[in-house]
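Starting off with a structure, shown below.
Excluded from the complex is one protein chain; the other protein chains are retained at their positions.
By letter and in written order, the chains are A, B and C; residue numbering begins at 1 in each of them.
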Amino acid sequence: MNIVVLPYLLVIICSLTSTFLAYLIVKERNLVVAILLLLGQGIFHSLLYYLLMAPDLFITYIPVSVGITPLLLFLLIKKTEWREYD
Amino acid sequence: MSELNLVFYGIGLGLIAIGSFFEVVGAIGVLKLPSFFLRLHALTVSCIGGSILPLLGVAILAIGLEEMGSQRLFITAICLISVFIILILAPSGSHSLARAAYNSNTAPKQPLEYDALSRGVNKD
Amino acid sequence: MKRFLNKLFVFTIILVFFIISTGSFKYYTLVIGVIVSAITTYLFESSIVKKTLRLYDVLKLLYLFKYIVYFVKAEIHAHLELVEIILFNKPIKPAIVAVPYHVESDYGVTLIALTVTNTPGTIVLNIDTNSKLMYIHWINASTFNPDEARLIITSGFEKLVEKIFG
Partner (left out) sequence: MIKRDVLVAFSLSLLVLSISLIIWLEGYIRIATPIISSLGESYLYYSYNPWYSNYTSFSLNVVSAIIWDYRGFDTFLETTVLMASIIAIYTLLRGFEEKVFLQPKGLSTITKTATKIVIPLIIAYALAIATHGQLTPGGGFQGGATLAVISSLIIAVYSLEFLYYMGYRSKRLVVIRGLCLIGLIIVAITPLLIGFILNTKSYIFQNMSKEDSFISMPSFLFDAPLAGSIFFYNVFELLIVFTGLTTALMLLSLRDVELKKAFEVREVYE
């Protein structure tokens, strides 16, 4: 295999996995677990930014997706309910 | 590459190899051990052995790479600072996880042979 | 100036961290770093270092070095034990034991607790500051008695920590 193909393979892996995680987040009933999965998806997105040569967005996305968004969502869950019902 | 740099290079690679071994052991432990509190112990193995040792290895390896100029000192310093921060933050995180799990009774405590905390102690 | 050594200590640490995290050593970085670390020192010095530092506190670095050597030894022992438990199914005996401590300052307690949590096999579950007890989850408990457990788990660290932080 030619080594030039491998970066594209990496981009494919990252985007496919974040799509998996997005599916899981939508299907998940327990909202706490859904937020933790969203955190994992954030890590994949920041990897994608790194691969696509956007270090500025990479630096922005790490604190926003790992530090601030989960806390905001947890605060919202605390005010309402932590589980979806049918 | 001079002989001293070769020694640094070898030590760094050896530390990274040992670190990956502990990482695998920690992963097996997380899958194998029966309860939440026991799994936290396996997590500590993969934190200290699996991430601190490789970071120290990279720090030593970077000293040996003479062709990188003065930039290698920054890499070494960054690795040492990361080691310091992980040594502070990882145990405090696992401590607060364990405390929350114990106080809210969400995780099953068995197997447990003796519980000093449940015998009439006030929780702050 | 009051508490000059405290301010100098915090200022130096933040300045060094600033220069390392920018990855450049120019006059520009140095000037901006001095301004930033002066502001941060002014804001946080009183809450970070409670005690007034003196010049002979430099000697405590020797104890810190001794502490690191002790820490590495304990880490190696604990890692080998955990590898035995995980890979070779060594029988375990998990228990939560109460361990007393005799350190006064916040930093001393924190350092002991972090070291105990950092060694695989023991995790600090809860801490009671009134009766000075630590509740430790121990994966392979050899004793349930508080004083004997203290001899095994923390007493080695505690002597050195008491000399560093008092």
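Operating definition for what follows: contacts are C-beta pairs under 8 Å (C-beta built on N, C-alpha and C of every residue); 3 or more make two chains touch, one makes a residue touch a chain.
In this text the structure is predicted, and so the values were computed from the model without any measurement.
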item: Chains shown that the absent chain touches, full complex; value: A, B, C
item: Among C:6, C:40 or C:154, the residue in touch with the chain that has been omitted; value: C:40
item: On chain A, residues whose C-beta touches the chain left out of the figure; value: 3-4, 6-11, 13-14, 16-17, 20-21, 23-24, 27-28, 37, 40, 43-44, 47, 50-53, 55-56, 58-60, 63-64, 67-68, 71-72, 75-76
item: Touching residues (missing chain, whole complex) on chain B; value: 85, 88-89, 92, 95-96, 99, 124
item: Sites on chain C contacted by the missing partner chain, in the whole complex; value: 10, 14, 17-18, 21-24, 26-29, 31-33, 36-37, 40, 44, 47-48, 106-107, 109-110, 113-114, 124, 126-127, 129
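Everything that follows uses one rule, which is that only the chains that are shown with their structure count from here on.
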item: Whole-Å gap separating chain A and chain C, where each centre is the average of the chain's CA atoms; value: 33
item: Distance from the mean Cα position of chain B to that of chain A, given in whole angstrom; value: 24
item: Chain B and chain C: spacing of chain centres that average the CA atoms, whole Å; value: 15
item: Residue list for chain C, restricted to those that touch at least two other chains; value: none
item: Touching residues (chain side chain C, partner chain B) in the complex; value: 17, 20-21, 23, 25, 75, 79, 82-83, 85-87, 92-98, 113-114, 117-121, 123-130, 133, 135, 137, 139, 141, 144, 146
item: List of chain B residues in touch with chain C within their complex; value: 22, 25, 28-29, 32-33, 35, 37-38, 40-42, 44-45, 48-49, 70-71, 74, 77-78, 81, 87-88, 90-92, 94-95, 98-99, 102-103, 111-117, 121-124
